[in-house]
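The complex appears here without one of its protein chains, the remainder shown in place.
Our next item is subunit A:
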Amino acid sequence: MREAVLTWCVPLELLCSHPLPVSAFLKTQVKLHTYRACAGKDEMGKMVSVINTVDTSHEDMIHDAQMDYYGTRLATCSSDRSVKIFDVRNGGQILIADLRGHEGPVWQVAWAHPMYGNILASCSYDRKVIIWREENGTWEKSHEHAGHDSSVNSVCWAPHDYGLILACGSSDGAISLLTYTGEGQWEVKKINNAHTIGCNAVSWAPAVVPGSLIDQPSGQKPNYIKKFASGGCDNLIKLWKEEEDGQWKEEQKLEAHSDWVRDVAWAPSIGLPTSTIASCSQDGRVFIWTCDDASGNTWSPKLLHKFNDVVWHVSWSITANILAVSGGDNKVTLWKESVDGQWVCISDVNKGQGSVSASVTEGQQNEQ
(Lines give C-alpha, C1' and ligand atoms only; values in the text may rest on other atoms or scores of the structure.)
Protein backbone atom coordinates (compact mmCIF):
# COMPACT_ATOMS: atom_id res chain seq x y z
CA MET A 1 0.00 0.00 0.00
CA ARG A 2 1.11 3.42 -0.69
CA GLU A 3 1.50 5.69 2.17
CA ALA A 4 0.16 9.10 2.26
CA VAL A 5 2.75 11.26 0.75
CA LEU A 6 3.61 14.74 1.40
CA THR A 7 4.72 17.53 -0.68
CA TRP A 8 5.93 20.25 1.40
CA CYS A 9 7.02 23.07 -0.67
CA VAL A 10 5.26 26.10 0.54
CA PRO A 11 7.52 28.96 -0.29
CA LEU A 12 9.05 29.96 2.94
CA GLU A 13 8.51 33.60 2.35
CA LEU A 14 4.83 33.15 2.50
CA LEU A 15 5.03 32.11 6.06
CA CYS A 16 7.62 34.53 7.10
CA SER A 17 6.14 37.52 5.51
CA HIS A 18 5.19 38.95 8.82
CA PRO A 19 6.75 39.28 12.18
CA LEU A 20 3.54 38.15 13.75
CA PRO A 21 3.16 34.60 14.88
CA VAL A 22 2.22 32.22 12.15
CA SER A 23 -1.28 31.98 13.46
CA ALA A 24 -1.83 35.45 12.15
CA PHE A 25 -1.11 34.18 8.73
CA LEU A 26 -4.01 31.85 8.93
CA LYS A 27 -6.31 34.78 9.07
CA THR A 28 -5.18 36.16 5.81
CA GLN A 29 -7.95 34.62 3.86
CA VAL A 30 -10.59 36.05 6.08
CA LYS A 31 -12.05 39.01 4.38
CA LEU A 32 -11.57 42.31 5.98
CA HIS A 33 -14.70 43.82 7.29
CA THR A 34 -15.37 47.41 7.59
CA TYR A 35 -17.86 48.75 9.91
CA ARG A 36 -19.53 51.47 8.14
CA ALA A 37 -23.21 51.44 8.15
CA CYS A 38 -23.74 53.85 5.34
CA ALA A 39 -21.48 54.68 2.50
CA GLY A 40 -21.56 57.55 0.12
CA LYS A 41 -22.97 60.94 0.58
CA ASP A 42 -26.36 61.37 2.00
CA GLU A 43 -28.74 63.90 0.62
CA MET A 44 -26.94 66.64 2.40
CA GLY A 45 -23.68 65.70 0.85
CA LYS A 46 -21.92 65.17 4.09
CA MET A 47 -18.34 64.17 3.94
CA VAL A 48 -18.50 62.62 7.29
CA SER A 49 -21.34 60.76 8.80
CA VAL A 50 -21.89 58.86 11.92
CA ILE A 51 -21.54 55.22 11.21
CA ASN A 52 -21.51 53.86 14.61
CA THR A 53 -22.36 55.01 18.03
CA VAL A 54 -20.84 53.02 20.73
CA ASP A 55 -22.84 52.35 23.81
CA THR A 56 -19.99 52.53 26.20
CA SER A 57 -21.99 52.47 29.42
CA HIS A 58 -19.30 54.54 30.99
CA GLU A 59 -20.67 56.31 33.99
CA ASP A 60 -18.79 59.49 33.46
CA MET A 61 -17.02 61.47 30.85
CA ILE A 62 -14.93 59.64 28.32
CA HIS A 63 -11.48 61.09 27.92
CA ASP A 64 -9.98 59.03 25.21
CA ALA A 65 -10.91 56.49 22.59
CA GLN A 66 -8.29 54.64 20.64
CA MET A 67 -8.58 52.12 17.88
CA ASP A 68 -6.08 49.34 17.74
CA TYR A 69 -3.54 48.68 15.04
CA TYR A 70 -5.98 46.80 12.84
CA GLY A 71 -8.89 49.08 13.50
CA THR A 72 -11.01 46.32 14.92
CA ARG A 73 -11.04 47.18 18.55
CA LEU A 74 -11.79 50.37 20.34
CA ALA A 75 -10.50 51.15 23.80
CA THR A 76 -12.15 53.89 25.80
CA CYS A 77 -11.32 55.35 29.15
CA SER A 78 -13.36 57.47 31.41
CA SER A 79 -13.60 59.45 34.58
CA ASP A 80 -15.41 56.50 36.06
CA ARG A 81 -12.00 54.87 36.50
CA SER A 82 -12.59 52.16 34.01
CA VAL A 83 -11.07 51.25 30.70
CA LYS A 84 -13.29 49.40 28.26
CA ILE A 85 -12.47 47.53 25.15
CA PHE A 86 -14.99 47.02 22.40
CA ASP A 87 -14.96 44.91 19.33
CA VAL A 88 -16.24 47.26 16.66
CA ARG A 89 -16.07 45.08 13.62
CA ASN A 90 -19.07 44.93 11.31
CA GLY A 91 -20.53 48.00 12.84
CA GLY A 92 -21.09 46.06 16.00
CA GLN A 93 -19.95 46.95 19.44
CA ILE A 94 -19.27 44.07 21.69
CA LEU A 95 -17.79 44.80 25.05
CA ILE A 96 -14.75 42.60 25.34
CA ALA A 97 -13.31 43.81 28.57
CA ASP A 98 -13.99 46.21 31.38
CA LEU A 99 -10.71 46.93 33.06
CA ARG A 100 -10.83 48.15 36.62
CA GLY A 101 -7.73 49.01 38.50
CA HIS A 102 -7.33 52.74 38.42
CA GLU A 103 -8.41 54.81 41.36
CA GLY A 104 -9.03 57.99 39.49
CA PRO A 105 -10.18 59.22 36.14
CA VAL A 106 -8.33 57.51 33.34
CA TRP A 107 -7.04 60.08 30.90
CA GLN A 108 -5.59 58.19 28.04
CA VAL A 109 -5.10 54.75 26.60
CA ALA A 110 -2.62 53.48 24.04
CA TRP A 111 -2.38 50.25 22.10
CA ALA A 112 0.97 48.60 21.69
CA HIS A 113 1.96 47.12 18.36
CA PRO A 114 0.36 43.70 17.97
CA MET A 115 3.66 41.97 17.46
CA TYR A 116 4.02 42.10 21.22
CA GLY A 117 0.60 40.65 21.82
CA ASN A 118 -2.50 42.48 22.86
CA ILE A 119 -1.26 45.17 25.14
CA LEU A 120 -2.93 48.32 26.27
CA ALA A 121 -1.52 51.04 28.48
CA SER A 122 -3.66 53.44 30.45
CA CYS A 123 -2.77 56.41 32.58
CA SER A 124 -4.75 58.04 35.27
CA TYR A 125 -5.27 60.85 37.64
CA ASP A 126 -4.32 58.42 40.40
CA ARG A 127 -0.67 58.85 39.33
CA LYS A 128 -0.46 55.40 37.97
CA VAL A 129 0.17 53.89 34.60
CA ILE A 130 -1.21 50.43 34.12
CA ILE A 131 -0.22 48.08 31.37
CA TRP A 132 -2.90 45.56 30.54
CA ARG A 133 -2.34 42.40 28.61
CA GLU A 134 -4.64 39.89 27.08
CA GLU A 135 -3.80 36.31 27.79
CA ASN A 136 -6.00 33.53 26.58
CA GLY A 137 -8.86 35.86 25.95
CA THR A 138 -8.86 37.56 29.30
CA TRP A 139 -7.46 40.95 30.03
CA GLU A 140 -5.36 41.37 33.08
CA LYS A 141 -3.15 43.91 34.67
CA SER A 142 0.36 43.05 33.71
CA HIS A 143 2.28 45.93 35.18
CA GLU A 144 1.65 48.97 37.28
CA HIS A 145 3.95 51.95 37.20
CA ALA A 146 3.60 54.33 40.12
CA GLY A 147 6.60 56.52 39.58
CA HIS A 148 4.86 59.85 39.21
CA ASP A 149 3.92 62.34 41.86
CA SER A 150 0.91 63.65 40.11
CA SER A 151 -1.70 62.83 37.54
CA VAL A 152 -0.32 61.02 34.49
CA ASN A 153 -1.87 62.67 31.48
CA SER A 154 -0.55 60.93 28.46
CA VAL A 155 0.88 57.62 27.36
CA CYS A 156 2.29 56.67 24.01
CA TRP A 157 4.01 53.53 22.75
CA ALA A 158 7.18 53.88 20.79
CA PRO A 159 7.33 52.53 17.24
CA HIS A 160 7.50 48.77 17.42
CA ASP A 161 10.98 48.70 15.94
CA TYR A 162 12.37 49.92 19.25
CA GLY A 163 10.85 47.20 21.35
CA LEU A 164 8.19 47.80 23.93
CA ILE A 165 8.77 51.31 25.17
CA LEU A 166 6.14 53.48 26.74
CA ALA A 167 6.45 57.20 27.29
CA CYS A 168 4.31 58.73 30.04
CA GLY A 169 3.82 62.44 30.59
CA SER A 170 2.66 63.64 33.96
CA SER A 171 1.40 66.73 35.73
CA ASP A 172 4.44 66.53 37.96
CA GLY A 173 6.38 67.80 34.97
CA ALA A 174 8.25 64.59 34.41
CA ILE A 175 8.19 62.19 31.52
CA SER A 176 9.02 58.60 32.26
CA LEU A 177 10.01 55.94 29.79
CA LEU A 178 9.22 52.34 30.55
CA THR A 179 11.16 49.77 28.61
CA TYR A 180 10.25 46.13 28.68
CA THR A 181 13.30 44.11 29.48
CA GLY A 182 11.67 40.71 29.40
CA GLU A 183 10.12 38.42 31.95
CA GLY A 184 7.68 40.95 33.24
CA GLN A 185 10.37 43.46 34.08
CA TRP A 186 10.20 47.08 33.10
CA GLU A 187 13.06 49.45 33.23
CA VAL A 188 12.22 53.03 34.08
CA LYS A 189 13.98 56.13 32.91
CA LYS A 190 12.71 59.47 34.00
CA ILE A 191 13.16 62.88 32.55
CA ASN A 192 12.55 65.17 35.47
CA ASN A 193 11.24 68.64 34.98
CA ALA A 194 10.55 68.14 31.32
CA HIS A 195 7.77 70.68 31.42
CA THR A 196 7.20 73.00 34.33
CA ILE A 197 3.73 72.66 35.82
CA GLY A 198 3.07 69.56 33.80
CA CYS A 199 3.23 67.57 30.64
CA ASN A 200 0.00 67.05 28.74
CA ALA A 201 0.92 64.98 25.75
CA VAL A 202 3.60 62.77 24.34
CA SER A 203 3.97 61.43 20.82
CA TRP A 204 6.73 59.36 19.31
CA ALA A 205 8.48 60.06 16.07
CA PRO A 206 8.16 57.29 13.54
CA ALA A 207 11.14 55.00 13.35
CA VAL A 208 13.65 56.37 10.94
CA VAL A 209 17.06 54.96 10.58
CA PRO A 210 19.95 57.24 9.95
CA GLY A 211 21.72 56.03 6.88
CA SER A 212 20.66 53.06 4.90
CA LEU A 213 19.40 49.86 6.34
CA ILE A 214 21.82 48.09 4.14
CA ASP A 215 24.75 49.23 6.15
CA GLN A 216 23.50 47.38 9.14
CA PRO A 217 25.17 44.08 9.78
CA SER A 218 22.48 41.50 9.42
CA GLY A 219 21.12 40.08 12.62
CA GLN A 220 21.99 43.16 14.54
CA LYS A 221 19.42 45.66 15.55
CA PRO A 222 19.56 48.74 13.40
CA ASN A 223 20.78 51.78 15.15
CA TYR A 224 17.64 53.80 15.50
CA ILE A 225 17.53 57.32 16.73
CA LYS A 226 14.66 57.44 19.12
CA LYS A 227 12.77 60.66 19.36
CA PHE A 228 9.53 61.89 20.74
CA ALA A 229 7.66 65.13 21.17
CA SER A 230 5.95 66.35 24.29
CA GLY A 231 3.63 69.23 24.97
CA GLY A 232 3.12 70.88 28.31
CA CYS A 233 1.67 73.54 30.51
CA ASP A 234 4.67 75.76 29.83
CA ASN A 235 3.19 76.38 26.37
CA LEU A 236 6.11 74.57 24.82
CA ILE A 237 6.57 71.60 22.64
CA LYS A 238 9.80 69.82 23.30
CA LEU A 239 11.55 67.25 21.23
CA TRP A 240 13.55 64.60 23.02
CA LYS A 241 16.23 62.42 21.65
CA GLU A 242 17.98 59.43 23.09
CA GLU A 243 21.70 59.89 23.31
CA GLU A 244 24.20 57.18 22.63
CA ASP A 245 24.50 56.45 26.32
CA GLY A 246 20.77 55.86 26.59
CA GLN A 247 20.04 59.14 28.30
CA TRP A 248 17.30 61.37 27.02
CA LYS A 249 18.14 64.87 26.07
CA GLU A 250 16.09 67.84 25.06
CA GLU A 251 16.81 68.40 21.43
CA GLN A 252 14.48 71.20 20.49
CA LYS A 253 12.09 73.62 22.04
CA LEU A 254 9.25 74.68 19.80
CA GLU A 255 7.65 77.89 20.84
CA ALA A 256 4.52 79.32 19.29
CA HIS A 257 1.59 78.60 21.53
CA SER A 258 0.47 81.12 24.07
CA ASP A 259 -1.26 78.73 26.41
CA TRP A 260 -1.07 75.11 27.52
CA VAL A 261 -0.30 72.70 24.77
CA ARG A 262 -3.01 70.11 24.87
CA ASP A 263 -1.92 67.60 22.31
CA VAL A 264 0.94 66.86 20.00
CA ALA A 265 0.89 64.33 17.21
CA TRP A 266 3.90 63.33 15.22
CA ALA A 267 2.75 62.39 11.76
CA PRO A 268 3.38 58.86 10.59
CA SER A 269 6.20 58.83 8.14
CA ILE A 270 4.60 57.61 5.00
CA GLY A 271 6.21 58.76 1.83
CA LEU A 272 8.83 61.33 2.43
CA PRO A 273 11.24 61.44 5.30
CA THR A 274 10.26 64.96 6.25
CA SER A 275 9.07 65.18 9.78
CA THR A 276 5.78 66.77 10.63
CA ILE A 277 4.24 67.46 13.99
CA ALA A 278 0.81 68.82 14.71
CA SER A 279 0.15 70.58 17.99
CA CYS A 280 -2.91 72.13 19.50
CA SER A 281 -3.41 74.29 22.48
CA GLN A 282 -5.65 75.88 25.01
CA ASP A 283 -5.20 79.09 23.04
CA GLY A 284 -7.27 77.64 20.22
CA ARG A 285 -4.42 77.43 17.78
CA VAL A 286 -3.26 74.46 15.82
CA PHE A 287 0.23 74.50 14.40
CA ILE A 288 1.86 72.24 11.89
CA TRP A 289 5.58 71.97 12.42
CA THR A 290 7.77 70.72 9.67
CA CYS A 291 11.41 69.93 9.52
CA ASP A 292 12.95 69.42 6.14
CA ASP A 293 16.59 69.24 6.81
CA ALA A 294 18.19 65.98 7.70
CA SER A 295 19.80 67.15 10.89
CA GLY A 296 16.38 67.84 12.30
CA ASN A 297 17.28 71.11 13.86
CA THR A 298 15.15 73.64 12.14
CA TRP A 299 11.46 73.40 12.63
CA SER A 300 9.11 75.88 11.13
CA PRO A 301 5.58 76.35 12.39
CA LYS A 302 2.64 77.01 10.18
CA LEU A 303 -0.65 78.08 11.67
CA LEU A 304 -3.32 75.70 10.58
CA HIS A 305 -6.15 77.61 12.10
CA LYS A 306 -7.15 79.63 15.09
CA PHE A 307 -10.25 78.20 16.68
CA ASN A 308 -12.47 80.06 19.06
CA ASP A 309 -12.22 77.47 21.73
CA VAL A 310 -9.72 75.13 23.30
CA VAL A 311 -8.46 72.57 20.88
CA TRP A 312 -8.16 69.25 22.64
CA HIS A 313 -6.90 66.82 20.13
CA VAL A 314 -5.13 66.44 16.87
CA SER A 315 -4.94 63.10 15.12
CA TRP A 316 -3.30 62.13 11.85
CA SER A 317 -4.82 59.79 9.36
CA ILE A 318 -2.82 56.71 8.70
CA THR A 319 -1.22 58.10 5.60
CA ALA A 320 -0.52 61.34 7.32
CA ASN A 321 -2.21 63.48 4.74
CA ILE A 322 -5.29 64.38 6.71
CA LEU A 323 -5.41 65.87 10.16
CA ALA A 324 -8.45 65.58 12.36
CA VAL A 325 -8.85 68.32 14.91
CA SER A 326 -11.32 68.33 17.75
CA GLY A 327 -12.11 71.45 19.65
CA GLY A 328 -14.07 72.73 22.58
CA ASP A 329 -17.11 73.29 20.45
CA ASN A 330 -17.38 69.55 20.08
CA LYS A 331 -16.66 69.59 16.42
CA VAL A 332 -14.21 67.58 14.50
CA THR A 333 -12.78 69.15 11.41
CA LEU A 334 -10.61 67.51 8.82
CA TRP A 335 -7.69 69.33 7.27
CA LYS A 336 -5.60 68.59 4.27
CA GLU A 337 -2.61 70.28 2.80
CA SER A 338 -3.30 71.63 -0.62
CA VAL A 339 -0.87 71.58 -3.47
CA ASP A 340 0.43 75.03 -2.65
CA GLY A 341 1.20 74.02 0.89
CA GLN A 342 -1.76 75.67 2.57
CA TRP A 343 -3.88 73.71 4.98
CA VAL A 344 -7.48 73.70 4.05
CA CYS A 345 -10.46 72.40 5.88
CA ILE A 346 -11.87 69.70 3.69
CA SER A 347 -14.93 69.43 5.79
CA ASP A 348 -16.14 72.94 6.00
CA VAL A 349 -19.64 74.07 5.35
CA ASN A 350 -18.62 77.35 3.86
CA LYS A 351 -16.42 75.84 1.27
CA GLY A 352 -19.37 74.50 -0.61
CA GLN A 353 -18.34 70.95 -0.05
CA GLY A 354 -21.51 70.30 1.76
CA SER A 355 -21.76 70.09 5.43
CA VAL A 356 -19.35 68.26 7.25
CA SER A 357 -17.66 68.69 10.31
CA ALA A 358 -18.45 65.65 12.24
CA SER A 359 -20.12 67.38 14.99
CA VAL A 360 -21.73 65.39 17.65
CA THR A 361 -24.80 67.45 17.35
CA GLU A 362 -25.52 65.75 14.12
CA GLY A 363 -25.57 62.48 15.83
CA GLN A 364 -27.80 63.89 18.42
CA GLN A 365 -30.23 64.99 15.84
CA ASN A 366 -30.35 61.58 14.43
CA GLU A 367 -31.87 60.42 17.56
CA GLN A 368 -34.74 62.75 17.35
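Basically, a contact is a pair of C-beta atoms (placed from the backbone, for glycine too) under 8 Å apart; a residue touches a chain by one contact, two chains touch by 3 or more; residues count from 1.
In this text, contacts and distances are computed from a predicted model.
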item	value
Options "ATP synthase subunit a", "GATOR2 complex protein WDR24", "Aldehyde dehydrogenase 1" or "Cytosolic Fe-S cluster assembly factor NUBP1": UniProt name of the undisplayed chain	"GATOR2 complex protein WDR24"
Contact with the hidden chain (one of A:Tyr162, A:Tyr224 or A:Trp312)	A:Trp312
Those residues of subunit A which, in the complete complex, touch the missing chain	2-9, 11-20, 22, 24-25, 27-28, 32, 34-42, 47-67, 69-71, 74, 76-81, 88, 91, 103-105, 107, 125-126, 151, 208, 211-214, 216, 218, 262, 269-273, 312-322, 324, 326, 328-330, 332, 334, 346-347, 358, 360-368
